[in-house]
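Every protein chain but one is kept in place in this view of the complex.
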Amino acid sequence: MKTVKILYFAGLRERVGQGCEQLELPAGVSDVAGLLALLAARGGRWQGLATIRNLRCAVNQEMARPDSPLRAGDEVAFFPPVTGG
Amino acid sequence: MKTVKILYFAGLRERVGQGCEQLELPAGVSDVAGLLALLAARGGRWQGLATIRNLRCAVNQEMARPDSPLRAGDEVAFFPPVTGG
Amino acid sequence: MPVRVQEADFDVGAELTALRQGDPRIGALASFVGLVRDVNDGSGVSEMTLEHYPGMTEKALTAIIGEASRRWAIIDALVIHRVGRLLPTDQIVLVAVTGAHRGEVFAACQFIMDYLKTRAPFWKREVTSEGARWVDAREADDQAADRWHD
Partner (left out) sequence: MPVRVQEADFDVGAELTALRQGDPRIGALASFVGLVRDVNDGSGVSEMTLEHYPGMTEKALTAIIGEASRRWAIIDALVIHRVGRLLPTDQIVLVAVTGAHRGEVFAACQFIMDYLKTRAPFWKREVTSEGARWVDAREADDQAADRWHD
């Protein structure tokens, strides 16, 4: 079993209605793109997740890309473009 | 009679041995270049004045050039390139 | 090369004094303070809240300072960024860089701010006369960060 921790920030957190969750990844899900498809398949407020323009992702607190691999225990974060400073 | 006030700063002040003087300009001296030639004609430590590389001049506290005109009562300053900050 | 993320305000004078304290190699200190304006994108702003990603924020800021240190001959650098609720005229961020010469510290300070704006996980939520809204990322910020690419 491959369990990952998922975090949502800012407008995205409000959109999906939660800030974090633990998720067991099915055997076929091995990268960020796969995880996004899995989340979008939940339907409802999750549906648009895989198609949001400018969605950012970090794996273990480093910026990641759709093909970044996922391993058991990884911390995956989804968020909009940053606006600090 | 055209009297001007002349100021010398920094290394130039030390070189000529004085910080300021009042000087009556002869009829033929009408610009900065003419004044420099007049000063250099004093000889001795004044001799090199007209040929110093990078000599700067201000007339009435504005940067001036060799052909800048001189009028009665003007304040003329000679100094090396600036090194503040 | 300290990095701090905090709710509390900071004392710019004390921070700059501490950064350069007693180091006679330092001839130049450049700094930047970002402040909350009372207007943004044409709307009045009465307050804002800054959210961040604890853990990643500190890593990202440390990486940005490290990159600046590789690019320019600087002596030290400091980033302090506030989070939580802020009001117009409040300080948001301080970036300060010391070095021997001004060219390097100016460049490094501006580089750190530009990269912070596009790579450090902070998000602003403004309360305006039209209601609350998440601030959109500005294309100008991406362009400002992009100009540092070789």
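Should a chain be cited, it is by its letter among A, B and C, assigned in written order, with residues numbered from 1 in that chain.
The rule is short, and it goes like this: a residue touches a chain if its C-beta (ideal position, glycine included) is under 8 Å from a C-beta of that chain, and two chains touch if they have at least 3 such contacts.
In this text, all values refer to a predicted model and were calculated from it rather than measured experimentally.
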item	value
Touched by the hidden chain, restricted to displayed chains	B, C
Among B:Gly11, B:Pro26, B:Gly48 or B:Gly73, residue touching the chain not depicted	B:Gly11
Sole residue of B:Leu23, B:Ala40 or B:Ala58 that reaches the chain not shown, by the stated touch rule	B:Ala58
Chain C, residues in touch with the chain not shown (by the definition above)	11-14, 16-17, 20, 22-39, 88-89, 100, 102-103, 105-106, 109-110, 113, 140, 144
Chain B residues touching the omitted chain (full complex)	7, 9-11, 54, 58, 61-63, 77, 79-85
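In the analysis below, only the chains that are shown with their structure count from here on.
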item	value
Chain at maximum distance from chain C, centres defined as averaged CA atoms	B
Whole-Å gap separating chain A and chain C, where each centre is the average of the chain's CA atoms	27
Distance from the mean Cα position of chain C to that of chain B, given in whole angstrom	49
Centroid spacing, where centroids are CA-atom means, of chain A and chain B in whole angstrom	74
Junction residues of chain A - those touching two or more other chains	none
Of all residues in chain C, the ones touching two or more other chains	none
